[in-house]
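The other protein chains are all here in position, but one chain of the complex has been omitted.
To keep things simple, chains are lettered A and B as they appear, and every chain counts its residues starting from 1.
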Amino acid sequence: MNITPRIRLAAESAIDTLMREIKGVKAVVISTEDGLELAARVENTAQVARLSAIASSLAALGAVAGEESQLGHCDNVAIEATHGHILMLQARHPEMTLIVSVVTSREAIIGQVLYFAKQATQLLQHA
Amino acid sequence: MTAVNTVPKSQRALLSYSVEGLPHREEVLLKSLIRLLDHRTHQNWSWKAEQADLRVVGDQVALAAASPQPAVPTLTVAHADPQRGPFLALPLHTDALEVVLNRLGAMVVHARGLGLATTEVPIGEHEEFRMLRWPPAAVLEAPIRLRLATLMSNRPASVLSLQQRSPATRQECADFLADLQRAGLLERAAPPGALVAASAPDSVFPDSRFPAPARDTVQPGLLARIRNRLGLLPSGPQ
């Protein structure tokens, strides 16, 4: 992978922010759009071993769903599970597209997660 | 120098040779030369560890006691002729090798025709066999054989079952199985009715979130419809 230091720093910084700001956050993973992990902070590493690959598949399928329904670009994919949520957003930096995945417990407030995650994504896009 | 092979490839006999008691370097050279000569020899020769149609031996290998099948010719390869039968002098020369292979090959084919040289068990029409490995190109020379080998890919077959499932003639099916046998690629299958393990063990996919694909029988007519859509001819006898 050829990731410039600037992007790598921006990714680490985004993770710092999200882990700090989001109530109920369990993990934040930033990966390439083809499923390779770039940076991650997580309670238990086993949880996110394949999240990067899975997120990239879901993001790609989300894109197809968006196009097929003629709704335009897919910005994020949200999964609601018994014990929490996973939110996957696309950060389209000019050099490369990254995927930001945020895993939270059920106590997280979706609105808040979305707000901070989108903000972090915006910053990443302009890194 | 003999002319380039005029015998059509599909009609050349497939013969095997084994090598014993030759210095490693000579053995390697011999095998390479035989491969190189394949476009000129009258038969197709492939190496086999034992029970081959032709035994190639060094002069230190004792003959009579070691040969269980007197009809299997033995070719001695050495510096000096021990005067005990077919001989090829070292160092190896392609022309001499070609001549002796053709001569001995003709003998083997002739003996086969007389039912003498065979170390093979005759293949009954109903007998089921399993193909051990996808066959080499030499065995697959005729296009019909690609189909026959494919039919044998995941299940045992007999001469009759191959004939029923393909446009091949009974002789073509029998010849194919015979050639597989000669190449050491055939194994007798369990008799019909014997229990066979149906599926791979569960441990292949320990993750129970993704259950194994169900082994349904293919819907009747589905394959015919797919063939039709792809513009393929129907399978089976024509």
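Note that in this section contacts are C-beta pairs under 8 Å (C-beta built on N, C-alpha and C of every residue); 3 or more make two chains touch, one makes a residue touch a chain.
Keep this in mind: contacts and distances are computed from a predicted model.
Peer 1: Per UniProt, what's the omitted chain called: "Sarcosine oxidase subunit beta", "Sodium:solute symporter", "GTP-binding protein" or "tRNA 2-thiouridine synthesizing protein D"?
Peer 2: Per the UniProt record, the undisplayed chain of the complex is "GTP-binding protein".
Peer 1: Based on the whole complex, identify which of A:36, A:79 or A:110 touches the chain you can't see.
Peer 2: Only one listed residue reaches the unshown chain, and that is A:36.
Peer 1: Of A:13, A:47, A:97 or A:125, which sits in contact with the chain we cannot see?
Peer 2: Once the missing chain is taken into account, the touching residue is A:97.
Peer 1: For the chain that got dropped from the picture, name the residues of chain A it touches.
Peer 2: 1-2, 32-36, 50, 52-54, 56-57, 59-61, 63-64, 96-97
Peer 1: Just the residue numbers, please: which parts of chain B touch the chain that's not shown?
Peer 2: So the residues of chain B touching the missing chain come out as 131-137, 146-147, 149-154, 165, 199-200, 204-205, 207, 210-219, 222-223, 225-232, 235.
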